[in-house]
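Of the protein chains in this complex, all but one are displayed in their positions.
Read from first to last, the chains carry the letters A, B, C, D, E, F and G; within each, the first residue is number 1.
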Amino acid sequence: MAKQRIKLIKQLCKGCGYCIEFCPNNVFEKSEEITERGVTPPRIKNPDKCTLCGLCTRLCPDFALIIEEDEGDG
Amino acid sequence: MAKQRIKLIKQLCKGCGYCIEFCPNNVFEKSEEITERGVTPPRIKNPDKCTLCGLCTRLCPDFALIIEEDEGDG
Amino acid sequence: MANRVLTGTRFVHGDWACAEGAISAGCGYYAAYPITPATEIAERIAQRFPVLGGKFIQFEDEIGAIASVIGASFSGLKAMTATSGPGVSLMLENIGLAVMTEAPCVIVNVMRGGPSTGQPTMGAQGDVMQCRWGMHGDVETIALAPQSVQEMYDLTVEAFNLSEAYRTPVFLLSDANIGHLYERLTIPREEELTLVDRKRPTLPPSEYLPYRADESLVPPMASFGDGYRFYSTGLTHDEKGYPDMSVETQDKLVRRLCDKIRRNTDKITMVETLMTDDCEVLVVAYGIAARSAATAVKQARERGLKAGLLRLVSLWPFPDKLLEKMAEDAKAVIVAEMNYGQLVREVERAVKPKPVRFLPKLGENPHTPGEILEAIRRIDA
Amino acid sequence: MANRVLTGTRFVHGDWACAEGAISAGCGYYAAYPITPATEIAERIAQRFPVLGGKFIQFEDEIGAIASVIGASFSGLKAMTATSGPGVSLMLENIGLAVMTEAPCVIVNVMRGGPSTGQPTMGAQGDVMQCRWGMHGDVETIALAPQSVQEMYDLTVEAFNLSEAYRTPVFLLSDANIGHLYERLTIPREEELTLVDRKRPTLPPSEYLPYRADESLVPPMASFGDGYRFYSTGLTHDEKGYPDMSVETQDKLVRRLCDKIRRNTDKITMVETLMTDDCEVLVVAYGIAARSAATAVKQARERGLKAGLLRLVSLWPFPDKLLEKMAEDAKAVIVAEMNYGQLVREVERAVKPKPVRFLPKLGENPHTPGEILEAIRRIDA
Amino acid sequence: MTRREIRIAGFGGQGVITAGYVLANAAAIHDGQYALMTQSYGPEARGGSCKTDVITSDKPIDYPKISSPDCLVAMSIDAFATFASTVMDRGIVIYEASLVDISKNDMDPNKNYHEIPAVATANELGNPLTANMVMLGAVQALTGVVKAEALAASISDRFPKRKELNLKALRRGMELGRLQA
Amino acid sequence: MTRREIRIAGFGGQGVITAGYVLANAAAIHDGQYALMTQSYGPEARGGSCKTDVITSDKPIDYPKISSPDCLVAMSIDAFATFASTVMDRGIVIYEASLVDISKNDMDPNKNYHEIPAVATANELGNPLTANMVMLGAVQALTGVVKAEALAASISDRFPKRKELNLKALRRGMELGRLQA
Amino acid sequence: MTEEMKHPLSDYLRMDRLPHIWCAGCGLGIILHSYVEAIQELSMDLDKIVTVSGIGCAGRASGYVNTDAFHTTHGRALPFATGISISRPDLKTVVISGDGDLFAIGGNHLIHAARRNVDMLVICSNNFNYGMTGAQYGPTTPLNTRTPTSPYGSIENPFNLVALVASSGATMVSRWTVYHVYHLKNAIKKGLQKKGFSFIEVISPCTTGFGRLNKQTPIEMMRQLRDNTKIMKVHPMEATIDPSTEIIIGDFVDVRKPTYGEILRELEAKAR
Partner (left out) sequence: MTEEMKHPLSDYLRMDRLPHIWCAGCGLGIILHSYVEAIQELSMDLDKIVTVSGIGCAGRASGYVNTDAFHTTHGRALPFATGISISRPDLKTVVISGDGDLFAIGGNHLIHAARRNVDMLVICSNNFNYGMTGAQYGPTTPLNTRTPTSPYGSIENPFNLVALVASSGATMVSRWTVYHVYHLKNAIKKGLQKKGFSFIEVISPCTTGFGRLNKQTPIEMMRQLRDNTKIMKVHPMEATIDPSTEIIIGDFVDVRKPTYGEILRELEAKAR
C-alpha cells in the first residue's frame, strides 16, 4: 500500500495557526508567505515526524489539511 | 358595632354552586329560581349558622357573596 | 381506510368545507395554532387526518405553524395552515421565505374585525392588502375570496392547485361570516376533481438545478429525500440555490419570482359577472359583500337601473386590464368592501379617470343590499 | 451628567445620526434585537443611554422589542425600536396594537434587499408598502424617508414629534445605503430643536376617558402610574377603553383612528421640489433614489430637457392631491424606486390618466443618474 | 314562498343553535329549499345569551343576514326583550311559557304571539334538553317554513342515537303549535 | 475641482475602512468640501476582501456611488485584479509594493500606476498597522484631493491616542508619493 | 349592579364591568378576587400598580382591576410588562394571564424575563387548555386528553411550568389552586412585595371547556383540586403535576438576586 502523508491545501487555509499550535509532533511552523487572500499558511517543516494521527485535519476549521497518498512513493 | 351577615348579590351570581358545596356550615341550598340570565342562584337557608368565615366570599368566582352590615339590626 | 373525498351533499359551515376542500385537494400536512374564527378548520382536520394518514400538528404559535408547513412542503406534501389576521401578521416573515424558496402552500385567513385583537368573532375584509403587501421586499401573491360555504370548498381545492402550479403560497381570504356560516355543500366524486401537482424534475440529480426555470418561470421541484440533495435558502440565490449577493442575481431572481405571477394574471384571474353587459353602474365586490351586492344589483334592475356586478373571485394578482375593460362603458364604478378602503385603491388605479365611489363597511355585517342600492340610485340620478 | 444633545458637526454614518436624533428628540426607551443594517443604531444607543439615564434593552426578538416599546410608551417615555425588513415583518401584529391603543412610538426600518433574508447588507426600498399595509385590519400610518445622514437625524426627531402629536407609531424608512453611509452631520443646539410632547389629560382622573377625543381626533394620553388608572385593550373599545363589540363602536373607532391621520395629510406631508415649476417630465422619488434623480434632473436641464423632481420626504399618508396638482402640467411622470413597483401604484392612482413610467431597481445600488436621465430623454423625445 | 327569516334566541345550554341547525338542515337537505344558518353569542366566554338566524328560500340566498325576522322564537326574557320588536309586521313571536313572562302590554298588535310550554313539555318527556325540539315543532306548525317530514329527517341526521325522543318532542311541539294556529 | 472619486480596496485587517474614513473626514470636516464615504465587504463573515469608496466635491453630492474612480488604492492583488480596470482614463492606480505583484503587461497605458512600499515603510516605523496611513499620504501627494493639513487634523480626530505615529506614516507616504509624482 | 349596594371590593374592581364574562364556576373570578384582596390587605396604592395581560379568558382579568391596566396581544404580556417595569421601577408590574398565553405562544418571553430577573409578578392561570378559543389542548394539557383538536387523545407531553420557570432563573416560584384561596392570597401578597421575577401558577378549572369535555361539573372539578393536591416543600423539578391523580402545590422557590432594574441602575451610576 502507498505511503500516506499530511498535505496542506493552501487555497483553503485561512492561517489560524491551530495546526501549528496543536499538532502533538510539532510538524508545522509559521511561514513567511502571504497568500493572495492576505493569509499566512503554515509550512510543513517536519513531515517525517507526522504520525498521521489526524488531529490537525479535524482541528483545521477550513478543511485545508488532508491525509493523502504520497504520490512521490506511490 | 353593627352585626354582620352573609349576603348574596343575585345579579352577579352565575349559579356554579360552590357556595352550596363548600360552605363548612351548610348555610346555602339550591333554589328553584331561574334568573333572567338562565341561572339558578343559591338560597341562604341557614343564615344563623354562618360564622362569617369568609370562605364562600372568596370561593365565589363572581363576587356575588359579601359580608355586609346587617341593616335590619343596624 | 376511510374515504378521502366525502362525496355527497351536507349542511355544514364554511370552516368545515375548507377542511374537506384541503383533504380533497390532497393536503397531507396541516399545522396551525388555534384562533377564532379559523379554529374549526383545525378541529375538522384533527378528526379526519389520523384516519387518512395526513399529518396534523398544533403548534406553539403561528410562526412555528407556517414554518413547519414550509418544511412539509419541501418534504413533498401538500401543506396548509389556517388562521386569522393576528396569526397572518405573525406569519409574514416566513410566508416571505415561502415566496423566496418557492414552497407551495396554502394559507387560509378567516378574517375578523381589526385592527389588533379587534372583534375576534366577527367578520371583516380588512386583511386584503396585507396578504399582498405584508411581507418585506418585493413579492407577488395569489389570493382567492370565497363567498359561500360551497366556495370555501371549491376555492380551497383551487388554492392548492394554484400553489402547486406556481410554486408559491396562496391565500384563501375568507371571513367569519363565511367560516361560521352553515349552508349546503356538495362534494363531487373523487374522479370529478381536477387536481394539480407540482412539476417534478426530469433531469437526473447530478444535472438538477433547483432554481433554474424554463419560460414558465416556475422551476421543477424535487423533495427532500428524493436523492436530489439540493440546498434552499432565503438569501438571494443563483440557479443552484447558492447564496449570491450580486446585483445581477438579485435582479434576475426577484423579477422571476414576481413575473411568474404577474405574467399569468389573466390565467389566474377568476371573476363572476352579473348583468354587466350593458351596465351603467358597475359594482365591484368580493367575498361575503358580493352577496349583498348581487341582491342590490338585481333590485336595481327591477327598478330599471342599469347596474351590473363584477365579483372578484381572485383578488391577487389584481386584474387591472380586466377592470379597465369592464368599466369602459360604465358611468361610474362602485366598490363595496367590508373595510375602510383597501381594494378600492386598486380599482381606482385601474379604472381612473372613471369616477369610483367607495362604500366602506365596518363591524360584523356586510353592507345591506339597500345601502348598495342607494349608492347605485344616486349615481344613476 | 453628559450632554444630551451633541451640538456640533461630525462625519458619521446614518445609523449613528439616527441614534443621536432619537436622543435629541427625548427618546427615553430603546429596545431592539440586532439585525443588519440597523444594529449600529442600537450600538450607539447602548453607548449613550446609560450615561443619560435612558433605558436600553436588547430583547430576545423583535416581537418582544416592539411590545416593550409600547409598554414604555404607556409608561410615559418616548420610545423607539430599529430593525430591518425581517424584523418589521415580525413586529406587525404589535404595531397594530400600537395603532389600536394609540401608543406613540418610532419604528426605524433600515431597509435591505428582500424578499426574505435576501441581501442583508445591501440597500433597497422594498418595504414601503409593508409599513402601510402589513398590519391586519384598517390602519393608517405615517412614514418618513430620509435621503442623507443629516436627514437620518432630522427626520428621526420629526418622527418622534409626529408620533407624539398623533399618538400613533411612525416609521422611519431608511435603507442600508443611508444607514451605512458616512456624511457630515450637524446637530443643532438644544434650544434650536422643536420637540413635541403628547397631549396630557386636563380633566381629573375621575372624569378622564382615555379614548375620548376632541375634534383633533387625538385623545389626550395619561401614563401608567399617573393616577388615572385607565385600561387599554387591543379589542374594539369605547371611550372608556372598555371592550365593546357593537357595530357602532367598531365603526366609530376605526374611522377615528384612520381619519386622525387621513384628515391631516396636508399637515403631515413633507416634500421637496427641484425645478418643478415649468417641468414637462415630473420625476418622483424618495430616499437614496431621490439623490440619483436629483442629479438626473439637473443633467436633463443642462441638456435643455424640462424635467423636475418631486422628492417625497414623507411617504405615508400618501399625498394624492399634491401629486395630482404637481403632475397637472407635466406630459408624463417618472417614478424611480429601488424595488419592483410599490409606491408607483400610489402615484398612478393619484395622477392617472397622466402616463406614468416606472423605473424599477433591484440589488444594492440606486439607479444611476444616467438611467433616470435616459428615461427623461425618452419621454421628451 | 320566497325568503323566510327565522330567529331563535335564548341562552347557552338551551340547544338554541342546535334548533337552528336542525331547522335549516331540514330545509336545505330534505325540503328542496335553499337555506342558511348563522349564529352569534354574547360577550360571555360561554353560557350567556345566544341566537341563531335561519333563512330559507326557493331561490339561492344572497344576503345572509336577518334584520326583521318573520318569526322569532324567544327562549328567555332577555331574548324577547331584545328581539321581539325587530319582528316584521304580521310576523309571529313564539315564546317559552315559563321563561318569558310577559303581559299583554308588551305585545304589539301588528304581530302574533304564541306561548309554548316547551320546558314543561320537555320535562314531561323526561328530558329537559328536548325543549328546543318542542319549539321547532311549534315553528313548523305555525309557519310551515319546512315540511314536517323534512324536520324529522333532519332530526335523524343530527341525533342518530337519540332520534326517537327528539322526534317525540317535535311532534308534541307541532301539536302545541296547531292548537294555537 | 468638482467631484473626485477614490476607491481603497484590500482585505480585512489592513485598515482600509479606516483610511477611507480619515480621508473623507478630512475633506468634509477640515477642508471645506463635501464628502461621503461608503464601504463594502466580501461574502466572508469577517476578514476577506473589503473596500471603501470616498467621494469629495465642492458641491453637495447627490449620487453616492462610484462606478469609475479617479483613483484606486489597491492593497491586495485581488483588489488590483477586481478594480484596476474600473479606474477612469487618465486616472491613477496606487498599489502596495509587496502585496501587489504585477507586470507591465497588466498596465493600461491610459492610466498612471504608482507602486508604494507601504508595508515596508510601516514596518520601518515599527507598526505594520500604519501602512494604510502611508497609502493615504501617497494619495494626498499624487491627487491633492484634500489638503495635507486636513488629513493631519483628521488623523487627530481618528487616533486621539496614537496620533504621532500615524502622522509620521502619513508624512512618509506623502514623501513616497511626491517621489512618484 | 344596583346602586344602593356598596361592594366591599368596589374600590378595587371596575364594578361597572361586572358581571364579568367568565363562565359559571370558572376559576378566574377566584384568582381575580385573591389578587385584589391581596392588594387590599397590603394597603397598596392602586395608582402604583400596573396590571398587564395577554389574550385569553385569563387575559381578561386586567380589565376588571381598578389599576392602570393593559390588555395586550396574545403571548406578549411579558415584554410589555418588561417595558413598563424598566421604565417605571417605582410601580409594581403584575402580569395575569393564561397557560397558553404565557407558555405556548409566549414561552420564549417567559424564560427570558425570568433569566433577566425583571422585577414583576406573574400570575399564571393554568386551566390545562386554551379556554378562550374553545378548549383545545395546549402545552399544559395532560397526555391522552381528548379535546377538539385532539379528538383521539393528545399526544404531547406537557410542560411542568414551575420547573421550567425555576430553571430559567425566577426568584420566587409557587403553585396553588383556586380552591386554596388563603394560600393563594398569601402567595400573591408575597409576590407583590417581592423584588425580582416572581411566578405563581394557579390551577384553575375551565368549567365549560375542559370540564364539559371531561364530563365534570364545576363542583367536581373543584373537589378534585381539594382532594388531589398535596402541599409540599420540594424542588420545583419534583413538584409533579397530574390533575387526575396528584398535584403538588406549595411555595417552591424564594431567593433574592439583584433584579435587571437594579443592575441597570448600578451600571448607570457607574457610566455617569
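Simple rule for what comes next: a contact is a pair of C-beta atoms (placed from the backbone, for glycine too) under 8 Å apart; a residue touches a chain by one contact, two chains touch by 3 or more.
Remember, predicted model here, so these are calculated numbers, not experimental data.
S.K.: Can you list the shown chains that the absent chain is in touch with?
M.R.: Looking at the complete complex, the unshown chain comes into contact with A, C, D, F, G.
S.K.: Can you tell me which of C:V12, C:A31, C:M111 or C:M326 touches the chain that was removed from the display?
M.R.: Missing-chain contact among the listed residues: C:A31.
S.K.: Can you tell me which of G:T51, G:N66 or G:N108 touches the chain that was removed from the display?
M.R.: G:N108
S.K.: Tell me which of C:Y166, C:Y182 or C:F230 is the one touching the absent chain.
M.R.: Of the listed residues, the one touching the omitted chain is C:F230.
S.K.: Contact with the hidden chain only, please: which chain A residues?
M.R.: 9, 11-12, 14-18, 21-22, 39, 55, 57-63, 66-68
S.K.: Under the stated touch rule, tell me which residues of chain C contact the chain that is not displayed.
M.R.: 1-2, 28-29, 31, 50-51, 53, 55, 57, 59-61, 63-65, 67-77, 79, 93-94, 97, 101, 224-235, 242-243
S.K.: Write the list of chain G residues that the hidden chain touches.
M.R.: Residues in contact with the chain left out: 104-108, 111-112, 115-117, 139, 152-153, 155-159, 163-164, 167-169, 237, 260, 263-264, 267, 270-271.
We adopt the following convention: only the chains that are shown with their structure count from here on.
S.K.: How short can a chain-to-chain path be from chain B to chain F, counted in steps between touching chains?
M.R.: Contact-graph shortest path, chain B to chain F, evaluates to 3.
S.K.: Cα centroid separation between chain B and chain C, in whole Å?
M.R.: Distance between chain centres, rounded to whole Å: 55 Å.
S.K.: Hunt down the residues of chain E that sit against at least two other chains at once, touch-wise.
M.R.: Chain E, residues with two or more chain partners: 43, 47-48.
S.K.: Could you list the positions in chain D whose residues touch two or more of the other chains?
M.R.: 63, 93, 97, 101, 121, 233-235, 243, 245, 365
S.K.: Please give all chain pairs that are in touch with each other.
M.R.: Chain pairs that touch: A-F, B-E, B-G, C-D, C-E, C-G, D-F, D-G, E-G.
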